[in-house]
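Every protein chain of the complex appears in place save one, which is left out.
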Amino acid sequence: MASPDAGVDRLIQAEYQQGFVTDIESDTLPPGLDEDVIRAISLRKQEPDWMLQKRLEAYRRWLLMSEPQWASLHHPPIDFQAISYFSSPKKGEGPKSLDEVDPELLATYEKLGIPLDEQKALAGVAVDAVFDSVSVATTFRQTLAEAGVIFCAMSEAVREYPELIQRYLGSVVPPQDNFFAALNGAVFSDGTFVYVPKGVRCPMELSTYFRINEANTGQFERTLIVAEEGSQVSYLEGCTAPMRDENQLHAAVVELVALDDATIKYSTVQNWYPGDSQGRGGIYNFVTKRGDCRGARSRISWTQVETGSAITWKYPSCILRGRDSVGEFYSVALTKGRQQADTGTKMIHIGENTRSTIVSKGISAMEGSNAYRGLVRIAGKAENARNHTQCDSLLIGDRCAAHTFPYIEVKNPTAQVEHEATTSKVSEDQLFYCRQRGLSQEDAVSMIINGFCKEVFKELPMEFAVEAQKLLAVSLEGAVG
Amino acid sequence: MLSIEGLRVEVEGKEILKGLDLEVNAGEVHAIMGPNGSGKSTLAHVLAGREGYQISGGKLRYLGLDLQELEIEERAHAGIFLAMQYPVELPGVNNMIFLREALNAIRRARGEPEIDALGFMKQVRDKARELNLDEKLLKRSVNAGFSGGEKKRNEVLQMAMLAPKLAILDETDSGLDIDALRIVADGVNLLRSPERALILVTHYQRLLDYIQPDRVHVLAAGRIVRSGGRELALELEEKGYGWLSEEAAA
Partner (left out) sequence: MNHSLLDASAEAERYIGGLDSRAGDWLAERRRSAVLGIQQLGLPDRRQERWRYSGIDGLLDGNFSADWESTDNPLPPLESVMPDGTQAGLLVFVDGSFQAELSFVNDTGIQFTSLRAAMAKGDRKVLAALGSLSGTGRHAFSAINLATMQDGAVISVSPGKSIDQPIELLHIATAAAGGRMLRPRHLITLDKGSQASIVERHLCLDADGYFNNVVSEILLQEDARLDHQRVQLEGSQAYHLSEVHVQLGARANYRAINAAVGARWSRTEINGGFLAAGANLDLEGLYLAGDGQLVDFHLDVVHGVSGCSSRSNFKGIVYGQGRAVFDGRILVERQAQQSDAHLTNANLMLSRGSEVDTKPQLEILADDVKCSHGTTVGQLDPQAVFYLRSRGLSPSQARRLLCLGFASEILEGFGNVSLRGQLADHIQRRVESIDLENV
């Protein structure tokens, strides 16, 4: 009889499926960071002076800060002077239509299954694709424009909608917030701006695919979504990156603002290059994501499926300021090989009757290390605040690690806060049972894992949920014995 | 159909089965009885290919195949089904989806087309009704939070859907009240056919009032010590296992 590991070793060898490099000439700044580099970035992006000043202010704050050390992560020191802070595909003027887009680039998107083409459009997906740092194509702005929704590259928004950007950019995540947010504030390359006017329900799911391409190019995306009173928007973010030998730094900032009765749903599938089996290469992903439920009855929901990156440092948070506002965080984080993730959320209850829900599913396989770190804070004035947190860890193999670090701070005696955490493994009994019914070992594992993650997957938009399930299955191939 | 010769099995260095012989033909129902610890469940698990059992001697042949050569799922594809004494819970895994995936895996392995969703649903609902299994259970996670009786009925439902050639029921009667036992037995009886063999592993003869076996075997101390017709079960009911164990030891 074969050992339970049979057929598994060969799958462990499965290499990163999305690993290829697109050969396009890039317009890249030499490595290093000083005020001149920031001026150069600003100049190339034809930014107004106020934007440059914002960047410089962030840079000056960054100089005074140090890298956070508290996370359960271990990596060699990052040399911030060895990183190139700007890269854009060389094409002079931006393309007016898909015909103008480099065919090789389009082919890359095809391979990745990115819905840039007409068919996908008809399926109702609008795409602001970010190739390295500059938006190269934007579709369906017409439909969105008719609804009054602004959906454009951040660099364009800085030029076209300065009053909105000045008002909201940095209002949720100020540059002094943390080391990586300050860095992003100084050098952010591009990103997405979404503005949904009062009472508008965004007519389609908005989706941006990120892609890291240029070697040694830090990615510093900046996303801002503003949902005015009574509006609704669902935003999908998915990403995949070509294989690289050197660690690549990614420090994005996402800010969400929901006013009275507005709803923002932000979904992420993250599958960046995790490094090879020895832990070489792989993305360092230091992200600051925060939503501000500024208005009464507003709602912000974060859903993430994190399977990539060598290092994930990410705590999508909600500030529940408006009364009756709701914050949600649903997460699946998978680490295998030498991957490390320290991820979770912060729910800051400030307003009355605010509610939050946290569901975190961590899967650690091989030598992966997975930490949930979450803060639930109930401020003194947050009458009748409620939080429920469920953190489950699944361990696969005896060399992985799963940690749970919740912080619960309650200053109001009407609050009800519940936190539960469990640890389990894929049991031999379960595998035997499934195989006895005819399923292969791999199918059995994938079925059990998907069962474990179900509560999170059901929060994803349908097509994304299917993708996420597939991604998890692919990622786990070979990890289970 | 199944031919076991001189089977010896060890678990963690301890010999549990010590030269077991058994012949089962298509269309037959065999009952394997015996006291606790006699090796009944070991036999059931070895047939299904469970890891952790070392076969140290003997032959296991099934439909002309050497069972030891087959992986767990390959045995399932070949028509072996084990209804477990303690069916495993699969949190979050939908009962219907699980069953459909299993059925299609078996069909694919046999070169048959996959069953379409509608046909499958109808079939499952019909069978569930026959087994008096609440349809709500179909939508829940596999066995998660099921009562003991519900789990056993769910096992029989799976058996009905997967239509095995050789079904092994490991203590399927344990933990069932009399009504549940009757329902389960009715379900099993519906599956009796000339192409299919059943092995009932049980401690009590009670189940055999409802599923009439062709042959009854008594397993004691790792060997079959007595075989006979249904009357053997009744004799056991009367006398207990003590006298057989003594015989085996002698």
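Miscellaneous remarks
First chain written, first letter: the chains are A and B, and each begins at residue 1.
The working rule: contacts are C-beta pairs under 8 Å (C-beta built on N, C-alpha and C of every residue); 3 or more make two chains touch, one makes a residue touch a chain.
Everything numeric in this text was worked out from a predicted model, so none of it was measured.
Judged over the whole assembly, touch between the missing chain and the shown ones holds for A. Screening A:R44, A:R159, A:K198 or A:H419 against the full complex identifies A:H419 as the residue touching the chain left out. Considering the full assembly, A:I396 is the residue among A:V305, A:I396, A:V445 or A:L460 that touches the omitted chain. The missing chain lies against subunit A, touching residues 70, 378, 380, 393, 395-425.
The criterion applied here is as follows: only the chains that are shown with their structure count from here on.
On subunit B, the positions that touch subunit A within their shared complex are 48-51, 55, 68, 71-73, 75-77, 81-82, 84, 87-94, 97-99, 101-103, 105-106, 109, 141, 158, 162.
Put simply, subunit A touches subunit B in their complex at residues 1-4, 6, 427-430, 432-441, 443, 447-448, 450-455.
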